[in-house]
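All protein chains but one are shown at their positions in the complex.
Naming follows writing order (A, B and C), and every chain is counted from residue 1.
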Amino acid sequence: MPKIIDAKTAAAMIKPNDRVMFGSFLAVGCAETIVDEMVKLGTKDLHLICIASDYDDKGVGKLLSNKQIKSAQVSHLGTNKAIQEQYNNGEIEVEMVPQGTLMERIRAKGAGLGGVLTPTGLGTIVEEGKEILTIDGKEFLLEKPIGAEWAVIKAEKADKMGNLVYSKTARNANPVMATAAEKVIVEVNEIVEIGEINPEDVITPGIFIDYIVKV
Amino acid sequence: MPKIIDAKTAAAMIKPNDRVMFGSFLAVGCAETIVDEMVKLGTKDLHLICIASDYDDKGVGKLLSNKQIKSAQVSHLGTNKAIQEQYNNGEIEVEMVPQGTLMERIRAKGAGLGGVLTPTGLGTIVEEGKEILTIDGKEFLLEKPIGAEWAVIKAEKADKMGNLVYSKTARNANPVMATAAEKVIVEVNEIVEIGEINPEDVITPGIFIDYIVKV
Amino acid sequence: MDRNDRKYKRILIGKRIARELNDGDWCNLGIGLPTEVANHIPEGTSVFFQTENGMMGVGPAPAEGQEDKDLINAGGGFITALPGACYFDSCISFGIIRGGHLDMTVLGGLQVDERGNLANWMIPGKMVPGMGGAMDLVTGAKKVVVAMEHCDKKGNSKLLKSCTLPLTAKEKVNLIVTDMAVIEIRDNKMYLLEIAEGLTVEEVVKATEPELVIPKEIIYFGI
Partner (left out) sequence: MDRNDRKYKRILIGKRIARELNDGDWCNLGIGLPTEVANHIPEGTSVFFQTENGMMGVGPAPAEGQEDKDLINAGGGFITALPGACYFDSCISFGIIRGGHLDMTVLGGLQVDERGNLANWMIPGKMVPGMGGAMDLVTGAKKVVVAMEHCDKKGNSKLLKSCTLPLTAKEKVNLIVTDMAVIEIRDNKMYLLEIAEGLTVEEVVKATEPELVIPKEIIYFGI
């Protein structure tokens, strides 16, 4: 059963050099309260795993503006000046991962796979340094799992067992990231009693959740 | 948008030598009405893809009892005498696939992957004839996608766009199979108007569905 | 409207691409120019739009004050959900994209070459926005349509013999619709299908770096 903690406590558990994945898509579906506490605390040298780097003043972008990220695996950083600058200055190491490949790599970690074979990225710079396998006459890139010490995700509602439901497009990468980290912290707008979420509606089963933070 | 057809029409579309995947787990979540019409029609030489072979008189087992299956990929056949007999007599070709591997292989097809690397089956007869890859010092089996001409699935309810919701453990392999076949036929207990299913509750998006059969 | 007007070009391209869509198609529109396509779906044709951040059934932008902070498209713009819409996570969303379930995807382009290579995600030393979902979309969709202006600001052809920018995907583009022409890519060749009203074949050929296969009969498209 997950522990219910506050955002400050959550932020303090994350240490320098930890890999942290955030479910967020242009700051929608982002655990903003926890991000704010992380910014206040200022823990540095984090490795960021996220779909996009969001905005300079919104979502995970705040951690970039505050120079807390030393490296990142993202699919998009066009909406964030801080990371573009730090990237151009060599202050941050960035691996650009196609969004679908990023999702598959995270899912692979969560589902115990050693990797997946994907056509995305073939013939592009994404294939650099990667093994290419030919399966039944077609070429595929071998993409390896991506895991993390922490997943910091956002959901609409949790019951006390950690079963989660989301809101609209704020769902995005949150469910898959919940499967792929050693510890998972979810920020929710509402905590309800066990049994108050219809078992058919649960998107993320409670087994994946370690900590719940209520906004 | 999917077509609404009757079970007899559905059964008649499936031709000899077609690969057909059925969502069913010991006959729960099985499109029984379509199976019954397939038995009446008697189309032979089908390739069956299913979690289990169900029972001789229930679920996909009825197709086996009626000798309509020439080959099968399943994870379990212990509850079905017909397939055990036909297997021992050499009348049917069976590939035993671990259940989780079966799900990943079907998902791989549906998600455009060339294969997945899994530890399940290592050191067992499942690894026979398969490539073993070492990723970061750990061995994995390379498992290839499984697709089919047809997925015949069962859901509780569909709207007219093909968005589906399921009932309890009758969900099982139905959602993943909906992604992996050239044509998908769903048997449902109820068809509702577009907009009557909450967009948050949809488990299988309508894009995957070609035909709806109402019981 | 002036043929050189940006808005004219946008409508011209969007309207022409809309005609590629069939009733019941499932489609993903990229950020920018491609979104114009949604404004020109012929009456009586139902097309369902995906946004790769996790939804099928994208509706028009909400009225001011009606925005839902949890409901955006892949460009970060507020949207609405049409009846029959559904939400899903990014994994399912890219399963739809990569599994070949989309009938069509429309993307912007920096360069397209005659082998169907597309470059649209980075300019080395300059802009590194990242590929986002573009590589997956171009690799996975059944039909890949590029919507872009025919020439860059300096007047150079964006249709090339060989792309010089880093690729988004290799040999995947099926159709290019520009403010000057509709061009199909097949067997490593560019086939001129239609030209914009008011232009001549010679003007299109001159503005295009690779050789164009010219049809016997010229078809024109307009707004």
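One rule holds for everything that comes next: a residue touches a chain if its C-beta (ideal position, glycine included) is under 8 Å from a C-beta of that chain, and two chains touch if they have at least 3 such contacts.
Predicted, not measured: the structure shown is a model, and the values here were computed from it.
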Chains still shown that are in contact with the chain withheld from the display: A, B
Selected from B:9, B:71 or B:84 as touching the chain missing from the view: B:84
Touching the absent chain when the full complex is considered, from A:16, A:42 or A:195: A:195
Chain B, residues in touch with the chain not shown (by the definition above): 25-26, 28-29, 51-52, 74-79, 84, 87, 96, 98-101, 103-104, 107, 118-126, 166-176, 203
Residue ranges of chain A at the interface with the undisplayed chain: 1, 107, 109-113, 159-161, 163, 179-180, 194-195, 197, 199-200, 202, 205-208
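Throughout what follows, only the chains that are shown with their structure count from here on.
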Centre-to-centre distance between chain B and chain A (centres being mean Cα positions), rounded to whole Å: 32
Centre distance in Å when chain B and chain C are each reduced to the mean of their C-alpha atoms: 35
Two or more partner chains touched - positions in chain C: 55, 81, 87-88, 94, 97-98, 139-140
For chain A, residues that touch 2 or more chains besides their own: 104, 118-119, 166-168
